[in-house]
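Here the complex is missing one protein chain, while the rest keep their positions.
Coming up: subunit A.
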Amino acid sequence: MSGRKKTLLKVIILGDSGVGKTSLMQQFVNSKFSHQYKATIGADFLTKEITVDGGKQVTLQIWDTAGQERFQSLGVAFYRGADCCVLCYDVTNEKSLNNLASWKDEFLIQSNVANPADFPFIIIGNKIDVDESKKIASLQKKLNNVTSNQLGGLNYPVFETSARDAINVEPAFEVVAKMALQQEELNEAGNDVSDDYNDAINIHLESESSSCMC
């Protein structure tokens, strides 16, 4: 039995309803895109094992959330222990871009992370496959306003993706994994999860006959 602990990284995807959070998660985890996904109610959750640079095996635990409601107290359960937060907008929907800051605030309030100032966020602008004419007018400028605003700007890596055509989804999540891993290592000392297999050994010391569990 190897003593190595599995590295589990918790990633939260936030953003307005309909920007494509579920599609991004599905594209990344299952490499598939369905024309339509049902609205997420509450939350959904998928995991994927990937290798981060340096050959380290990690399990990404990706949390997809509902975009319409913001829960005041229930949110804590969703965000607790997060290692990275993905803020999503839709490149055809200006409001969703402008709401990124409030999603970030929402996350920081609920998750109560120890290092809000340098907690890893990344920004994903989804649906770049759509027709140029539908995109937000002068998107780059508006995006710059959001990311490099002097006061509380969202100074984070930005990826433009298409969950539909699998453009840039993988690279974005590779960065997510890297950033999440750094955050996790930062927190590791204070965050020791009990190890099932150690429990098992202790219990087996005073083992008696066991019944069949098949």
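Worth pointing out:
Criterion: contacts are C-beta pairs under 8 Å (C-beta built on N, C-alpha and C of every residue); 3 or more make two chains touch, one makes a residue touch a chain; residues count from 1.
Keep in mind that, in the parts below, contacts and distances are computed from a predicted model.
Missing from the rendering is one chain, named in UniProt as "GTPase-activating protein Gyp6p" (options: "Skp1-related protein", "Nuclear cap-binding protein subunit 1", "ATP synthase F(1) complex subunit delta, mitochondrial" or "GTPase-activating protein Gyp6p"). In the complete assembly, the contact with the undisplayed chain comes from A:72, out of A:31, A:72 or A:155.
Where subunit A meets the missing chain, the touching residues are 8, 17-18, 34-47, 59, 61, 66, 68-69, 71-74, 77-78, 134, 196, 199-200, 203-204, 207, 210-214.
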